[in-house]
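Here the complex is missing one protein chain, while the rest keep their positions.
Let's turn to chain A:
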Amino acid sequence: MSADRNGNHDMSQTDIAFLLADAADEVEIGAAPVQAVIRGGRRRRARRWAVASATALVVAGTTGALAVTGLPGGGHADRQANVANPPASPEARHVYEPQETELSRGMFKGKPWYVDMQVWGAPRNEDEAARQYDAMAARGIEPVDDKPAALIGKTSYFVTRKYGSQRPRQFLFDSRQKLERLSGRDLQFATNPLDDTSDPHGDRVAVGAVAKTAREVTCFWKDGTTTLVKRGPVVYEHNLPKPAIVPVAGYPTANWFVCVAPERTGAKTAEVTK
């Protein structure tokens, strides 16, 4: 190498372009994984659908109040506007540490899986939002809004699925000024594979939210079979919980459930049946 290394050689922008092109050639270009992308896209669409439904419900119930942002907690935002909020600390509001609930767990191919839910309290200002964003990042969680400030005044929830030693994967999540209150036979659900490999039979895990009054959910599988999920004390068999409708810490407006399809079939739909 030349000894003349002290900045005498200047690079033009064309040179930079040349170097970038050369470096870019280092990457191995395999076949485009079209089917995997389409499957992933459909999954995203299903998730978005679930979130969109929730949005519609909330908009129907809180017209007007939505215009006033940044005011967490229950009640109407406009009513709170001139009232001093109690000085609850961010820690007490679970801004930096979420409340966590195990929705279900089980075993698959000798490895444990878990579906958990975490609910993060609403930050009240930019500092709190930035710290919350970092705390989420530290847990590998990515909120729906990609700017910390967008979290202000919103409660964020994440349903994650962990399989074996894989990192938890979030697959149903949102940040909302007001958590949706489901009623009657309202049900929102999303599906996901049990592990990270795609199953040709479809997604096996169905996770959803129902009204606090719902007593039974039926999950329908593609092979025509069903699984009943009931509200009430969780029943354990060999130390594994049977499917149940459970309350979630920090999410007072709905209960949640998880059901898992038998092997070699996938989730079709779910309904509140009682």
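Keep in mind that, in the parts below, a contact is a pair of C-beta atoms (placed from the backbone, for glycine too) under 8 Å apart; a residue touches a chain by one contact, two chains touch by 3 or more; residues count from 1.
Criterion: contacts and distances are computed from a predicted model.
A.B. asks: Out of "RNA polymerase subunit sigma-24", "NADH dehydrogenase subunit M", "TonB-dependent receptor" or "sn-glycerol-3-phosphate transport system permease protein UgpE", flag the one the UniProt entry gives for the chain missing from this complex.
C.D. replies: Options "RNA polymerase subunit sigma-24", "NADH dehydrogenase subunit M", "TonB-dependent receptor" or "sn-glycerol-3-phosphate transport system permease protein UgpE" narrow down to "RNA polymerase subunit sigma-24" for the missing chain.
A.B. asks: For the chain left off this view, which of A:142, A:223 or A:263 is in contact with it?
C.D. replies: A:142
A.B. asks: By the contact criterion defined above, which parts of chain A meet the unshown chain? Give residue numbers in ascending order.
C.D. replies: Residues of chain A in contact with the hidden chain: 1-2, 4-7, 9-13, 15-30, 32-34, 36-38, 40-45, 48, 133, 137, 140, 142, 146.
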